[in-house]
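Omission of a single protein chain aside, the complex is shown with its protein chains in their original locations.
Per-chain numbering from 1; labels A and B assigned in written order.
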Amino acid sequence: MARIDLKNLSIHFGGFKAVDDVSLTVNDGEFAVYLGPSGCGKTTTLRAIAGLVSATSGDILFDGKRVNDLRPSERNIAMVFQFVSLYPHLSIAENIIFPLKARGVAKADIARKLDWVTGIFKLGDDLRRYPSALPPGARQKVALARAVIREPAALLLDEPLSAIDEQFREEMRWELGHLQRELGVTTIYVTHDQREAMSLADRIVLMNHSKIVQVAKPDTIFFQPSSVFAGQFIGSPSMNLIDLVPVSGGFRLGASEVVLTHAELPEAVIRNPRALKLGVRPRDVRLVSGAGHPLPVVDVFSVGREKYFAFRIGDTIHQGFDTLTDSTPGGVVFAPDGLMFFDAETGMRLETGRIAA
Amino acid sequence: MSAARNKAIDHLGRWLLLGLLLIYTVYNLGPILWLMISSLKGRADLFAMPPTWIFTPDLTGYQSVFGVGAARESASSFGVFDSLVNSVIVSSVGTTLAVLLGTLAGYVCSRFDFRGKGDFLFFVLSTRMLPPVAVLVFYHIMFAKLGLADTRTGLVLISVFANVGLATWIMKGFFDSVPREVEQIAIVSGYSRLYAFRHLVLPMVKGGIAATAGFCFIFAWNEFAFSSILTTTQAKTLPVKISTASGATGIEWTQICAAGVVLIIPVLIFFYLIRKHLLMGMTFGVLGRS
Partner (left out) sequence: MTDTALRPRSTGRLMIIGFLSPTVILLLFMVAYPIFSLIYYSFHNFSALRPNEPMTWAGLDNYTYLLSDNDIWARFVFTGKFVFLCVSMQMIVGIFVGYQLQKTFRGRDVLFTALMLPMMLSPVVAGFLWRYMLNSEWGVVNYLLTVVGMDKVDWLGQSTAALWAAAVVDTWMWTPFIVLLATAAFRGIPETIYEAAEVDGASPAYLFFRITLPMSAPVLFIALILRLIDSFKQYDLFFALTGGGPGSSTETVSFAVAKTAFSYFYTGEASALAMILLCIIMGLAMILVRHLSKMGEHD
């Protein structure tokens, strides 16, 4: 088990900055999830920690010791890859014990450890089979067993669930989270799936354009996103973003006639009136009945008990999501607790202190 | 293990591997360079010991291969140049026919299931493994009976037979990479299957046909065992001719070296033309071959 520190880590490929001045500490036993759109540098960061790519500048420290120049095999880490990387010519058992054999661990120890992981992952029936005989989900479980058997200082997971079918993925996700807590191994997990990140992480490291955008607990990042990007990247369906145009006595909502008066707004917003963006999660949009509503509902469809709907502000269409069974919804209102305000220019959120957490 | 030692080991290993690779490269390419240098040497330089590195180029060898200059008069009734003409004719006609047959057979094997398809493909593949001498015993007798011995027609027949298997396998591979939907759409739109083949599928595998033709040409061009036994004078190809290029003064090395370079030229042209697809194309080609 180890604490991992990244200090001003930069990785350049030719002229392209894949990772740009990233600093972060992952604590011993923590489950950290790197989240971000593809190409944001999260996988490159992980590979640098593993030693598969080298840092252009900056340091990587394990328990305070610089490991930049150590080979992957000398860093005592284990890794699971996005696409299954089992050795097809070896049986499941041989695959699992490969890291031990490669290091020349004694036979008795190998057998004991194999028993141990086989028990944890319930792989007893498959040990003699070959990877091609297992479904992709089960193969990834074997890859995980192979990673864990060495009791590594850190477990690095590169989108391990993304190549698995939906149904099995859910199951694996629970299992993975449970396992990590049981083993208490420092884990860095890379994904572009925000739901995976939200459900697994002790802390989420949100990246975009080669930089860290926000590091926070899942709830914090959801309720107090640092920026428009963080707010929109997390949550599904995505957060609505509405222009707030300063007018006398308040802010006009986009191209509509609706004006939010100063009385309805938090202190931080009215203190310095300027162009802002209003963020509202679809969950925080409520359906109301009545005709001639200024924020009219234009379309509704039901999925079981839930209603997804579209509403109009001026000419732009936004989304909402509610469980009310109102027969003739006419318009929408926003839950006051769900309003988030962002600076239109910088995209940063204004600290309003009124967000429910 | 320290990081510094890691680096030292990495470096040492890399230089060692690089050195071995360099030795192999010299072993691999040296002889070809030596052939090219030697082809420009006169008799005296050719046998100089130690070998001469700086010398006046002497083109006698090339003159005799192309039948020009002084070599023209001294050439025997059937010269090296005549054999070069034979080689060009036999390889070109043979390649054209082999690719034509191979394209048709490859298409059918790619698109249809029919009884005996597996046997047919194995049969076709086996022609590449057949020891030439085994069938030559019969050809030798048959060619004499049919009046094909020592004729270009006979060699063309051999060249087609020897390459049609390769052409079928490679073309089948190229056709396999064309989606079946191409024909399905055409047929649904009311065109005939033959029309779809000629006007839609064939243009899509043009590059493949060219590559196939390149391989067949080179194999036909280099072919020796059949030609050496089935020709005596008139139909000798260049490889056969140089194998018998010994005059009163022993082996005619000047001619052999020049002819060797001439025989390499089509290979170089082919390599240049398919340079982008060489790795894939050659893997395809040699797997179908041999």
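Heads up, the rule we're going with is that contacts are C-beta pairs under 8 Å (C-beta built on N, C-alpha and C of every residue); 3 or more make two chains touch, one makes a residue touch a chain.
It should be emphasised that the depicted structure is a prediction, and the values quoted were computed from it without experimental measurement.
Considering B:Y62, B:F81 or B:Y139, the position touching the chain not shown turns out to be B:Y139 (whole complex). Within the complete assembly, residues 50-52, 71-73, 77-79, 81-83, 85, 87-89, 98-99, 102-103, 132, 143, 146, 150, 156 of chain A touch the chain that is not shown.
The missing chain lies against chain B, touching residues 13, 17, 20-21, 24-25, 27-29, 31-32, 34-35, 38, 47-51, 101-102, 104-105, 107-108, 111-114, 120, 122-127, 129-142, 144-145, 157-158, 160-161, 164-165, 168, 180, 183-184, 187, 192-194, 197, 218, 221-225, 228-229, 239-240, 242-243, 251, 253, 256-257, 259-260, 263-264, 267, 270-271, 275, 278-279, 282-283, 286-287, 290.
Note that in this section only the chains that are shown with their structure count from here on.
One simple way to say how far apart two chains are is to compare their mean CA positions; for chain A and chain B this gives 57 Å.
Interface of chain B with chain A (complex): residues 1, 3, 6-7. Contact residues of chain A toward chain B in the complex are 68-71, 74.
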